[in-house]
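The other protein chains are all here in position, but one chain of the complex has been omitted.
Chains: A and B, in written order; residue numbering restarts at 1 for each.
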Amino acid sequence: MELVGLASFLVFFLTLAGIYALVTLGLNVQWGFAGQFDIGIAGFWAVGAYTTAILTTPPSPFHLGGFGMPFTVGAAAATLLAALVALAVGRICVDLRTDYLAIATIGIGEILRLVLKNEEWLTNGVRGIAGIPRPFADLGRTGQALAFLALVLAAIATVHALLERARRAPWGRVQRAIRDDETAVLAVGRDVRRFRLESFVLGAAVMGFAGAVHAHFVGFISPEAFDPLYTTFLVWVMLVVGGSGNNLGAILGAFAVWAIWSLAQFVTAWLPLEWAARAGALRVLLVGVLLQAVLLWRPQGLLPERPPPPVVRDERESR
Amino acid sequence: MGEILQLLVYGLVTGGIYALGAIGVSLVFAILRFAHFAHGDLMTVGAYLALFGITTLGLPLMPAFALGALLTALLTVAVDRLLYRRLRRNGAVVLLVSSFGVALILRSLVQLVWGPENLVYGTAIVPPWRLGELRIRPVHLAILVTGVVLVTALHLFLTRSRIGKAMRAMADDPDLARIAGIPTERVVVWTWLLAGGLAATAGMFLALDTRLNPLLGWNVLLPVFAAALVGGIGNVHGAVVGGLVLGVASELSTAVLPAVYKPAVAFAAIVAVLVWRPRGLLGGR
Partner (left out) sequence: MSLLEARGLRGGYGDTDILRGVDLVVGPGEIVVVIGPNGAGKSTALRALFGLVRLRAGAVRFDGHDITHRPPESRVRLGLAYVPQERNVFPSLTVEENLQMGAFVRRDDIRSDLERLFELFPVLAERRRQRAGTLSGGERQMVAIARALMTRPRLLLLDEPTAGLSLRSVDVLFARIAAVHREGVAILMVEQNARKALAMAHRGYLLVGGANRFEDTGPALLAHPGIAEMFLGG
């Protein structure tokens, strides 16, 4: 029985860590590739989660929809809508300097949170949306959990493969060049603004997709269900620990930090009752200290960014 | 009309609080070249340290506030010596990430020590004075008067004292300050002392006006940044004007927008300034 419990916890752990790995991959496009400081992560994640919740739940008098659509439609729409929100926001903000963009994304995240919390007709406000269908429900409890984990792992593999291709492609080179020296890229006549918008939108789309997957995993979404800032912060620590700019590092960082986060949960569970309510704070403190330690002593992360091998260019083409 | 005038009074109080936070953000941004994301949480820490003075040490309000500002200023310098100073050569973005982490560390410490619930200073509730239709709470007047005194003192410090002038010089051009032989690390310490103390004061005023909560400062970080940007980075007078503009604008917005969307005003101000007037209304770097 113990073993079964452990195994099912492991599946649960891996699934959640995997969902975070997806978000971290999204942030790696924005920050690791392109040097865009995004503190609105939870906003894009929530857009994805709510989109699929509204589309896939059965009709409800409490919020827009639901339309009872399949998971695949929900996830696709979630990705698209997160991308569209990022496009709208990005058109205004994306060519701001790093620190100004960071400030602007606080605002984006904050406003999205306020909309989700206060526009009851759309989201049922603080009461949230329940009954988001779980895919593979007909496989039974264990089968469902395993199938969902497989889905998450497959999603990671796919997103990783796509992003790795993008990173090695000329597109990725231009992104890094803009990150390291924007004026130089401007000087060779590239449309920097367009490239920045593309990486911002691509990253947000991945975050929206991860939000949708999370919604279907948990089955319930509300503005209070998770502290948006903690989510954002956790993802940042995951990327910094794993190694900004390295897709594999992003995945590794997500699993490593989620393991620490979960272990801390076990430890804080032993605390006396009056401290239990503060356990969350203790965990954030721990992760915060971890971040500072990595910044001080291993700023490149577990897996440092490796520039891809140079492409041998056709002489005629370069002329 | 009376309604608008009343909102204006609230706006000035809120704006004064924003201004005290924005001065520090602006100075740090200009001198150390990064947006200090832990500034809101420094405000929170200051507010709670004053609470410690009142409830644990049994101090009256004013000495407790002075203690809170002093301890926060020292804490801010400690954070700089421990983290920011060592990370400075790795570039401004690393400082940005680090300060985001410091924000969360400070907040979780506050939650650990004082818990997540709302608290108050337990000051007596004084009925507002009436001026025709206008109601003015004594606490608001105290906040405004203290704010004016502090800003005046800061102005004198920055224009009369050697170290104050050096801070302005460094805000103008950190590289030239080094070349001119100004001991830049000493200026940095003074900058953090001032920024931390003023942030704490802003936090205590905010808590006095509303309630203590671990999210107290984070919730106003956006308007505080907006105020610094509107005023022009590195421009102390600009930060004060920016704070007042932001405070009044967000209070007046409640006349047309649902009150919950107040932060949207700050966001709009940020975007407007960054897109159309990147050097702020009063000019800055």
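The rule is short, and it goes like this: a contact is a pair of C-beta atoms (placed from the backbone, for glycine too) under 8 Å apart; a residue touches a chain by one contact, two chains touch by 3 or more.
Everything quoted here is computed from the prediction, not taken from an experiment.
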item	value
Which displayed chains the hidden chain touches across the whole complex	B
Absent-chain contact - pick from B:V93, B:A169, B:L215 or B:A268	B:A169
Of B:G91, B:P138 or B:P183, the one touching the omitted chain in the full complex	B:P183
Contact footprint on chain B, counting only the chain that is left out	162, 165-166, 168-169, 171-173, 175-184, 234-235
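Following the convention adopted for this analysis, only the chains that are shown with their structure count from here on.
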item	value
Residue ranges of chain B touching chain A (in the complex, touch as defined)	29, 34-35, 37, 83, 86-87, 90, 92-94, 96-98, 100-102, 104-105, 107-109, 111-112, 115-116, 214, 218, 221-222, 225-226, 229, 258, 260-261, 263-264, 266-267, 270-271, 274-275
Chain A - residues contacting chain B, complex	35, 37, 39, 92-93, 96, 98-100, 102-104, 106-108, 110-111, 114, 117-118, 229-230, 233, 236-237, 240, 277-278, 280-285, 287-289, 291-292, 295-296, 299
